[in-house]
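Omission of a single protein chain aside, the complex is shown with its protein chains in their original locations.
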Amino acid sequence: MSTTPQTTAAERPAPTSSFKLVSTLGLIALFSGLLVVSVFEFTKPYIAENQRRALEAAVFRVVPGAVSRQDFLLTAQGLFPAAEAPAPGQRVFAAYDAEGNLRGIALQASARGYADVIRVLYGYDPSCQCIVGMTVLETRETPGLGDKIETDARFVANFERLDARLNPTGTGLANAIVTVKQGDKEHPWQIDGITGATISANAIGRMLNESAGTVLPQLAPYWALLEGGA
Amino acid sequence: MGLLSFLTGLTFPRGVHPPGLKEDTRDKPIRRLPFAPRMVMPLQQHFGRPARPLVVKHQEVLRGQPIAEADGFQSAPLHAPVTGVVEGIELMSTARGPKTEAIVIRTAPGDSQAIHWAQPRDLERLNRPQLIQAIQEIGLVGQGGAAFPTHMKLSVPDGYDIDTLVVNGCECEPYLSADHRIMLEQTDAVIAGILIAMKALGATRAVIGVEDDKPDAIAALQARLDKEGPISVGKVRSKYPQGSEKMLIKALLRREVPSGHFPYHIGVVVNNVGTMAQLGTLLPRGEGLVERVVTVAGPGITRPGNYRVPIGTPLRYLLQHVGFTGSDASHIILGGPMMGNTVSSLDVPITKGVSGVVVLPDPEEQDLRIQPCIRCGRCVEACPVGLNPSDLGKLAAVRRYEVMEERYHLNDCFECGCCSYVCPSNIPLVQYFRIAKSLNRERIK
Amino acid sequence: MAGLGILLAGILAIANRRLYVFEDPRIDQLEDLLPRANCGACGVAGCRPFAEALLEGRLEPARCTVNSTDMNQQIADMLGVALGSHERQVARLACAGGSHVAATRARYQGLKSCRAAALVSGGGKGCTWGCLGLGDCEVVCDFDAIRLDRHGLPVVDPVRCTGCGDCVDVCPKDLFSLQPESHRLWVACLNQDPQDEAMAHCQVVCTACGRCAADAPEGLIRMESNLAVIDYAKNALASPVAIQRCPTGAIVWLEGQAPLKGSGARKVTRKEPLPRMEPLPRV
Amino acid sequence: MHADSLTYIFLNAAIINNFVLALFLGICPLLGVSGKISTAFSMGLATAFVMLISSVSAWLINEFLLHFNLEFLRLIAYIAVIASAVQLVEMTIKRFSPPLYRALGIFLPLITTNCAILGVALFQTNYEYSFSQSLVYSLGAGAGFIIAIVLMAGLREKLELADVPAIARGAAMSLMLAGILSLAFMGFAGLGGSTA
Amino acid sequence: MAANTEKPISLDTFLIGLWRENPVFVMLLGMCPVLAVTNSVINALAMGLATTFVLLCSTALVALLRRHIPKEVRIASYIVIIATFVTVVDYLIHAISLEIYHALGAFIQLIVANCMILGRAEAFASRNRVSTTLVNSLGMGVGFTIALLCLGSVRELLGAGTLLGIPVFGESFEPWIIMLLPPGGFFVLGAWLLLFAWVKERQLKQKTAGAGEAGVHAR
Partner (left out) sequence: MTPLKIELKTSPHLKQAGSVEQIMRHVTYALLPICAFSVYHFGISALALLITSVVTCVLTEHLFAKLSGKRSSVSDFSAVITGLLLALTLPPSFPLWMAALSGFIGIALAKVMFGGMGYNLFNPALVGRAFAQAAFPVSVSTWTVPGHPDRFTEFLPSTLAMPFTTPAPVDAWTAATPLAQWKFEGIHVDAWSLFTGMTPGSVGETSAILILVCGLYLIARGMMNWRIPAAVLGSAFVTASVFYWMDPTFYPTPWFVLLSGGLMLGAMFMASDMVASPITRSGIWIYGILIGFLAVIIRFFGGLPEGIMYAILLGNAMAPLIERVTQPRPYGSRKRRDAA
């Protein structure tokens, strides 16, 4: 017997034809495409509904008493209903109560916190010229610490009525919104901070100050538009 | 660099500062040791091939008479250290461990032990090959420790020019002071030897490197030397291992011997002052190498000093003569305490390369406990070669010997012991490296 | 959509085509059958190279001495080749001087390693040829085939020994050699000292008295440098006759559990180490 | 530093929110290919390179898909195109620079489907980065990956000589090392944005 | 070739993924999701289920098509198939719960890169019948999910003092926030591996102690 084991031709697979390769893959891709499309189509309404509900829940949370909303875009050219905006810009959610009266607007703001950017939605009530609610949309702050900005009732209570009056000339806030050390709050435009999460709390103050200070003056001419939106 | 060495004295980077411990011996003149009743002359006392015996059992020999011839160029002959009778050629214990062949001579009692054999030559008339041959015939090998045959060292391969002969008078090992005494007592012989060696090498200058703890030796040498002459004295810092040839070359000449090369590759040859003294004394007279200066010292010795010891004297006889009782000492070291080897038997003879016998007491057991390396970095700060003994030691502990050689320059380690000396964790670094080297050598074979 | 799919498919098909490499799957299968000890006893650098060598027919399956015969047979069957034969080699130690019979002259302090000790003036054992008993061979054996007995003498388990030769390489006194299992007559000594000196150091030393040579068939054993030397070329002649009159039991017959000593051998009853020889500084 | 600035994007992906140690992307190679510094570095380079390719391809694909409202195909398209692109690159390197191929190429097939690669593509899409931002982001992520894997390899090489308890050797040790590294990297948290 | 490598269904087909070849603790596959999403039990569970779903669907499909897919394009086909099912899962979760969708983030899509799935497709599904494949994949999926739960429960318990959001240790428990942070993930997984290594070592010791001489054995 030969000591060299024979390698028969049969063991080496013959290369498959290119056509077969392409067609197999093509078929698989086709199948995939169909599957994905159908699932996409199937889930689309649910997802949209989910997102809408989440958004509305947030808007209604920051503007107490609101039951419906209307989206606007604040662009360089001015404020437009979202659908008619000529250019991208900042979204302004106008919130209305059951009677269709404007209860306030909701705005997004963001700033860098401890770990990453914090994004919040806050509600502004033009009647009291104050911030009436705030909810955190996105945060990567330390669980159990930085996330006190949304879980700590005492901190959240700051935003029930946070003064955001414009200065007489209407170019900015009358009093800058700031976060102060826990227990040091003296004025209605101050935010009572969180010990141990100073950085996150400060970030909230900074972002509200910046957002309110820039957006509110720009919105001044459009309150009528917003009120009539519903 | 220049400024720094001006401030601190010529030296090499790193190294250690062990205590000198030479007070007991350095001021005592060299004295002669009596002849032992029985002498053992191993056929291999030098680096190279063993000598071939010229005598047979029961043959009578005269002191100084050749008893073994060199086996080719890479070997050195032996001369009878005493007048006596050959008892035989037998396997005898040596300091290295395995038994080797040796010529055993029973000393003739009462005989005058003058040198009876000589082959004087007119040195002026010899050309270089003849000079080299004459040096081989006197059986001279390096007295600094390695016992490298001097004629081999002085015959530089073609294509290399030697510009400098470095003479090694550092004697950086603690306890030892033989070279110190030689420089003081045999100054002329040293200088004569240097001139011969320079001639053999064709070197134009010589530098005698002496550590700054021997100011009297420096003064004695300088007194005999012409300021403008080709021979100068280089004062180097007292630091261990200043006496290693590579470190000395670095200190004196600011040159480095490339890794894996020898000093002659950079135009230098290094010889010990003892070797030079022997050369200067023996060669003109044509006598063979039959005795050498050995420092005997250490806490176990009652009469420490420098002795002129006939080659082949058994250690037992030497120790007995210097008043060694064995009561409080148990490490018997041939060479200095930093580089020397302990011996397992008092039957081993003093050979051509033994520069000292140091007897030390047993260290406390707890001092030997090995602890993990704490990476204190002392070894790295100490290694004169610039190795990383800490990593090498860890590699050795997990037996990664090839890595040690390939990536960590194991073969550049010359086992000076600085790293072990400083290690607070008592890691036997040098021992690790020896094992690694011996296994690597065998793997290549 | 499908167009996109086909486009991607095309790219992938081409890409995959290019990437295709053939490697004989049997190499993996063979490697699975091998012990993966990578010991090198088979003569190549490890189990995978051995598998390749098997496939190319360069080596026979039986060359793997670690594997069980069963497994090797499976390999042979798979490849359709003969198992091959290879006389098993095992490591043999040429020293019997444990601490109860061989004296120590100087105590060695340092790393527990024969290599290290041998470099320090030979290690301090009275007999400079003999085993230092610090167990480098035990450590180096990957197969746990060597154990030091209680006298510090290595004992080879012939079943576990794969004949890799690591112990042969590591022993600083060169006491190990690889021997075919059929070499049963064995001189367990390498001491070349003359009789008196040898006897002073060790009680089981070969004194080169010549009795074994006289009793054995002509030419099997001869005396050389104070030692009995067996000519294994004449191994067929060997029998336990040769060991009978050995006075020290340095020559043994290896069969069964413990090596067989001759009836004339001095009995060793001592169990504890010999006291250290203490040379006095007197001449 | 502004959160959209290129410098910040780079630093963020590289150290502040290190891709591997803070975002848990590419853990498999971190555990698997960090045995030797040299290999780890090659692996890191190769990965960084593939990240760059995949980031660019992903950006292009995304534009294309968005244009045709096909974003539901995004994942399939990403993975397919990235895989093919990498293979094309591999073949190109093999063809034109054998030394480079030997250094990096052997890692390429290994990397194609590790999460860090896909992660770069998906994250940049989620953040809606512009082309240049995507590019910088992928460079930062690559740098972060190299840093993590090379540090890890350095530590592991050193551990080879340590007296590590038997049960801790292997993956458990690597994970603990990664944990301590990630602990150390927490020091960079909030870098560049939060001074009073 | 494929025909004779088919294995019959046995309990082992299922169990192998649970313990002996557990994808997380033994094979160390798909580590990223394991570490990234296990800061709470619910996330771990969602991730485990999603992965199991993808694993089941894709290996079943591969097993079904195994005879029709040419060798050369098999990896590519597998990837496409897997990616398809991942996309499906992605949309499904998105539709089911926005919260979980956000919590798992990109890691759902990264299931594509989980080598476990490709590995199963290649090593098992391509050589076995659909039924066997399903059982094996289920075992693997369950093994993966259990591993995720092991991590998730420890991390949630120590990191928040809760299990599935329900407080366990009472009000005054001080959470170890590190457990919810990246280092905690590494440490907990490392600790589990240590635990298993320790148990294995114990078992081995008992075995060798009982069996006595084991004959020739290799390292």
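Should a chain be cited, it is by its letter among A, B, C, D and E, assigned in written order, with residues numbered from 1 in that chain.
The rule is short, and it goes like this: contacts are C-beta pairs under 8 Å (C-beta built on N, C-alpha and C of every residue); 3 or more make two chains touch, one makes a residue touch a chain.
All of these numbers come straight from a predicted model, not from anything done at the bench.
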Candidates C:L93, C:A106 or C:C171 - the one touching the absent chain: C:A106
Which residue of B:V55, B:V104 or B:V422 touches the chain not shown here: B:V422
Candidate in contact with the missing chain, chosen from B:D27, B:E256 or B:E442: B:E256
Which of B:Q44, B:T342 or B:S355 contacts the chain that the document leaves out: B:T342
Chain not shown, touching residues in chain D: 37, 150-151, 154-155, 157-159, 162-165, 168, 173, 176-177, 180-181, 183-192, 194-196
Hidden partner interface residues of chain A, rising order: 114-115, 142, 145, 195-196, 198-199, 202
Residues belonging to chain B that touch the chain removed from view: 1-2, 12, 16, 18-19, 174, 246, 250, 254, 256-261, 325-327, 330-333, 335, 337-346, 358, 360, 362-363, 367, 371-377, 380-381, 383-388, 390-391, 409, 412, 415, 417-418, 420-422, 424-426, 428, 430-431, 434
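What we mean here is this: only the chains that are shown with their structure count from here on.
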Chain nearest the overall C-alpha centroid of the shown protein atoms: D
Chain whose average C-alpha position is farthest from chain B's own: A
Whole-Å gap between the CA centroids of chain A and chain E: 33
Centre distance in Å when chain B and chain D are each reduced to the mean of their C-alpha atoms: 60
Whole-Å gap separating chain A and chain C, where each centre is the average of the chain's CA atoms: 75
Junction residues of chain D - those touching two or more other chains: 72-73, 76, 80, 83
Shared interface positions of chain B, touching two or more other chains: none
Residues of chain D defined as touching chain A within the complex: 3, 17, 72-73, 76, 189-190, 193-194, 196
Residues on chain E engaged by chain D in the complex (per definition of touch): 28-33, 35-36, 76, 79-80, 83-84, 86-87, 90-91, 106, 109-110, 112-115, 118, 178, 181-187, 189-191, 193-194, 197-198, 201
Of chain A, residues touching chain D in the complex: 29, 32-33, 36-37, 40, 112-117, 199, 202-203
